[in-house]
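Missing here: one protein chain of the complex. Every other protein chain is in place.
The block that comes next holds chain A.
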Amino acid sequence: MEEGGGGLATEKEIWEKRHFRGGKNAERQETFRTDSDLSIARVYTPSDLEGMDYAEDLGFPGEYPYTRGIRPNMYRGRFWTMRQYAGFGTAEETNSRFKYLLAQGQTGLSVAFDLVTQIGYDSDDPLAEGEVGKVGVAIDSLADMEVLFAGIPLDKVSTSMTINAPAAVLLAMYVAVAEKRGIGPEKLVGTIQNDILKEYMARGTYIFPPAPSMRLITDVFQYCAQNLPNWNTISISGYHIREAGATAVQEVAFTLADGIAYVQAAIDSGLKVDDFAPRLSFFFGAHADFFEEIAKFRAARRIWAKIMRERFGAVDAKSLMLRFHTQTAGSTLTAQQPEVNTVRVAFQALSAILGGTQSLHTNAWDEALALPTESSALLALRTQQVIAHELGVADSVDPLAGSYLLEKLTNDLEEEVWRKLDKIDELGGAVRAIELGFQQKEIQASAYRYQMEIEQGKKVVVGVNKFAGEETPPQGLWRTDPQVETDQKEKLALLKKGRSAAVVKAHLEQLQRAAAGEENLMPYLMAAVRDYVTLGEICGVLREVFGSYEKDSFVRG
């Protein structure tokens, strides 16, 4: 790739003059740009990759800088984990959806919790009214977790849990469920999202202010380093940042900046980088701009490897590897002609595979309207299975490497991401930049620009601003049974009645003291959940000690 410089560039100019001068071969647009506003050339040649060094910039799969993938054999060894995000209603209902998905060939679980759980309340809290079991499963205590995972072999299936502010509590419950079945924590494989910074920035399910939140996160890092060697202690997430409106460049930059903040916080708390960094994982979205998305995944791997080696001095190869989950982009799904979403999802999923993802969730066609039904969830899973088994795209590692366009886009993306990372460093790091509203403003501006481009017809969304037609509302969408809330509250009341008030009180007092001090909170959380102290009770105590995060309220203008 070092070859073919100046001469070729001159030849390309001659070619352009020959074929495009004087309005010949007119084109659809004056310029072509990606979603991140990177310029797309008419045609790419080796001259676009001048100065690129194969060994240094790409290397072999499974080797630094991991541009081509984190494993030497990638999907020739085994396919990515097919992991559909699911959860609704009660633990019983979600448990049967899990079993259904596993029976259909899904290879890992991913739990969606309701907002009440995500924000650390019990189902009987006044703020929970109308929200119980709606966007995910309602979990109040270990009793619900036992039901959620009943009959599922926790030593064989990996489980991912989308839980952030109270992640440590839900992890404690998961470990306790396994423990009761005689499965040691060292056998558990899975992930907790545990990524608070993107909650402040984009997703909104924060509870505590940044400092105590970062402490809870590093407590989990430390506890897992000693007890759960196969657990991903965090899933540093760009997905929600992207869904909130960010471009691909912003998605990667803001996510990796969060990653830097977590690594620094852990080091500051006394951990050694190679003791916890191998268990960091990431999560990105897969959007519509096909090549830019593939380039994004490759660029993210290369940048992270450099950050970990050069900035943090990590030496363990596993510390340098950016392992990631991908979900197809919910925000690209349309309520109009919703069946077309199946096609969008398939292409987005393909970009994630060509970008070397470790696991994948494919959205269901009806998700702009409601939670997926059993049949739409099945079609989404089948989409992945078709890509894996029928297309042949998983048979060679990083098959698009060497494409002039893809390598150039990967380089361009990397450059733009470094620029934003520098900016965040200048502002004092990710946490400080969030406090200043830097990322939020950038995301909001991108979201607005995207919307305006659709409204001005600069960006086409099939079925929305072009090829639109009469809409007949789809039938048979998912509905959560309103009875769930009543049932869940009754279950909780019964549980609370059956416990020793003195035991609960003792746990909460111990937790309060520990939270006010500097000890690792995980052992206290483990002890409390084992005795069925509820999520709301635990978070209530932590709210008293840590305070609540309030931001962005009442903006006038």
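Things to note:
One rule holds in what follows: contacts are C-beta pairs under 8 Å (C-beta built on N, C-alpha and C of every residue); 3 or more make two chains touch, one makes a residue touch a chain; residues count from 1.
As a convention for this text, contacts and distances are computed from a predicted model.
The subunit not displayed here is recorded in UniProt as "Methylmalonyl-CoA mutase C-terminal domain protein", chosen from "Urea transport system permease protein", "Fe-S cluster assembly ATPase SufC", "Aminomethyl transferase family protein" or "Methylmalonyl-CoA mutase C-terminal domain protein".
For the options A:Ile40, A:Leu102, A:Val135 or A:Val545, the residue in contact with the chain missing from this view is A:Val135. Although one chain is not drawn, the whole complex shows that of A:Ser36, A:Ser141, A:Ser319 or A:Thr334 it is A:Thr334 that touches it. Touching the missing chain, out of A:Gln451, A:Gln483 or A:Ser500, is residue A:Gln451. Residue A:Glu243 is the one among A:Asp124, A:Asp195, A:Asp219 or A:Glu243 that touches the chain not shown.
Residues of chain A that touch the chain left out of view are 115-116, 118-119, 127-131, 134-135, 199, 203-205, 243-245, 331, 334-336, 368-371, 444, 447-448, 451, 454-455, 461, 464-465, 473, 477, 479-480, 551-557.
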